[in-house]
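In what follows, a structure is listed as structure tokens, so that the remarks can point back to it.
Removed from the display is one protein chain of the complex; every other protein chain stays in position.
Going in written order, the chains are labelled A and B, and every chain counts its residues from 1.
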Amino acid sequence: MPERNEDIPDHNDPLRNIQPTDSDHLDYVGQQGLAVEQETLIEPDPVKREQARSLWGDAWRDLRKRPTFIISALLILLLIVIAIWPGLFTNADPRAANLTQDYLRKPDYTDFFGAGWFGYDGQGRSIYARVLYGARASITVGICVTLAVTVLGGLAGMVSGYFGGWTDSVISRIIDIFFGIPLLLGALVLLNAFSVRTVWSVVIALAFLGWTQLARVMRGSVITVKQSDYVVAGRALGAGTGRLMFRHILPNAVAPVIVVATIALGGYITAEATLSFLGIGLQDPTISWGVDISSAQKVIRQAPFALFFPAAALSVTVLAFIMLGDAVRDALDPKLR
Amino acid sequence: MTANGATPLGATTPEEVAFAQDVPRGEPILEVRDLLKHFPLTKGVLFKKQVGAVKAVDGVSFDLMQGETLGIVGESGCGKSTLAKVLMNLEPATAGSVKYKGEEISRLSGAALKAVRRNIQMVFQDPYTSLNPRMTVGDIIGEPFEIHPEVAPKGDRRKAVQDLLDVVGLNPEYINRYPHQFSGGQRQRIGIARGLALKPEVIICDEPVSALDVSVQAQVINLLEKLQGEFNLSYMFIAHDLSIVRHISDRVGVMYLGRMVEIGSDLEIYEHATHPYTQALLSAVPVPDPAAREHRDRIVLTGDVPSPANPPSGCRFRTRCWKAQEKCAREDPALTVRDWLEGRARHDSACHFAGERDNLI
Partner (left out) sequence: MTTAADQARTAREEPFTGPLLDVKDLHVEFKTREGVAKAVNGVNYTVSAGETLAVLGESGSGKSVTAQAIMGILDMPPASIPQGEILFRGRDMLKMSKDERRRIRGQKIAMIFQDALSSLNPVLPVGYQLGEMYRKHRGDNRKDAKAKAVELMDRVRIPAAKERVNDYPHQFSGGMRQRIMIAMALALEPDLIIADEPTTALDVTVQAQVMDLLAELQAEYHMGLILITHDLGVVADVADKIAVMYAGRIVETAPVHELYARPAHPYTRGLLDSIPRLDQKGQELFAIKGLPPNLLRIPPGCAFNPRCPRAQDVCRQKVPPLEQVTADDGTPLPGRRSACFFWKETLRDG
């Protein structure tokens, strides 16, 4: 039926009546007073009224109490600081190949924050310094790709979901085509086209192939929100397309996109490392965990630590972002718990 | 005009004459003629082919008078909510005409449509979904002013919003709160305030109280009645609860499967129904007083409402009607006054065998 019928309040939901929090004891009587409600003035609740809270505010209050959020947020904060100012944590030069040192010298675990803490790699470079400096490439790729796909995919999904019809058909088919391309294979082909591969070429390649995931999420979300009564109410008031899209639909449709994007961020970091490992991502002299993992595998028997530390850094980073995404999802939609 | 208000031709007793004067005799503010809304049923993914249509509204005509309340009742699938959407220009009409004060509005777009929207507003059924959860109450009620800046100058808007909150019985200090901080009844008041903001002349209420608790329903009905007097509003009041519709309506139209089957003043419909479907609806109304039920003639209809994609030929109610004859399958009964009816039974009814029946309520 294209028609909305007599929907009945859900009497099965015991929590429905718990929703209104602080305003329900007070039924206001205006100066123009309704005759019936003249008597409805009930003593205002003595409990001190807290300021108005938005749903985002609620989510934030909820997040602050979650250990997963606190741990992952602190970790990510630390990672970002490292990415921006790696020099704060070490004096060693990550590119200084010191072959006079013992080739593949084992870590000196007592040398806290020193060049030799995590040992030296096959070219005699400080692994500790390289792990710190490698964060920049990974975090940059992760954040930039995520931003790009969120904007690109979000826009495409929004347009597709909102306008429907032919627009939707065309965009959806394009999304389908992109979905058919495996990320790594696609990136491999694309990156081969760049003569010099920098962080930015990796970002462009991954964003170009990755926007479809976000576009799908956004499209589905927009289609659901588009049908809600408040959007219809906006149309009934005469609101234009822009207002409907950005005032009514976007704020309500964006939550799942943010969740997926946060979780995907970890995936992009992995993808960068994988590409670099395969030799088609970043190259020396750019410092990246993927590059280091790649070069460490040649000496894995003699120096497993050369593989372990960049790999651990990568895992911790990806885990932190996935945990953050999980916490954000739980906070934005308690029903998913 | 067959679809016009009461037809007090048979008004003979003083009581009936007096009653005829009760009916608002204002000018029609909304004239609806032969309105059609078909939703195409399509097959195929890329190359869509129409294979049929859901005839949600299929030839509906009526007038809404200035200052009156026209109740529309019917079961789910009868097309009453679609009718509201078409009148609001939220869905384009397939055919037919809707005139607001004599001006055709069903084909408008752009600025002209926006101008008409100021005069016809809507109150939605579900107060839990009809308010944007990311906007404050002030933003929600103030939005009409942002869309139609000519209604209230920028500096006055906050004041205007607070006045509206006051009018619907909410504390103006709640302006910065979010919808989820209110209960269902309070949210519905916010929805009503939003509908009033543009000072419309017509408000279409689509099941405005059916999502509310019984003890809160009466408060909202009273508010709607108070506002009608204060702002000289005309209401189209869509509901499935017949007792509430009777309370608030001056006239009542009964819909079945996309058609208006009977329309008349509240007395004509509730006490002198002549269409079998109206009679069945009335007799099915649950009456809380068991004593009153003892001598009540209950009509229990068999079967369900047929699909609006494939309605029966002739009279659409004939598949469930105890009066159905061969003629009903052949001829589509017109919504008109039958010659043999007398007194208050003389009102528009779409039945070949229209006639009263006793003890329904």
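Note that contacts are C-beta pairs under 8 Å (C-beta built on N, C-alpha and C of every residue); 3 or more make two chains touch, one makes a residue touch a chain.
Since we're looking at a predicted model, the values are computed, not measured.
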{"item": "Option touching the unshown chain, where B:Gln186, B:Ser234 or B:Ser349 are the choices", "value": "B:Gln186"}
{"item": "Residue in contact with the excluded chain [from B:Leu36, B:Leu90, B:Val216 or B:Ala309]", "value": "B:Val216"}
{"item": "Which residue of B:Arg177, B:Arg194, B:His240 or B:Arg344 touches the chain not shown here", "value": "B:His240"}
{"item": "Touching residues on chain B - with respect to the absent chain", "value": "75-76, 183, 185-186, 213-219, 221-222, 225, 240, 242-244, 246-247, 266, 280-281, 284-291, 293, 298, 300-301, 304-305"}
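Here is the rule we go by: only the chains that are shown with their structure count from here on.
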{"item": "Rounded Å distance between chain A and chain B, as computed from the means of their C-alpha atoms", "value": "47"}
{"item": "Chain B-touching residues of chain A, taken from the complex the two chains share", "value": "1-9, 17, 19-24, 26-32, 34-37, 51-56, 169, 228-230, 232-240, 243, 247-248, 251-252"}
{"item": "Of chain B, residues touching chain A in the complex", "value": "39, 46, 54, 56, 76-77, 79, 81-82, 88, 90, 113-114, 117-118, 121-122, 124-126, 129-136, 143-144, 146-148, 165-167, 169-172, 174, 176-178, 180-184, 186, 191, 194, 198, 207, 210-213, 219, 222-223, 226, 240, 308"}
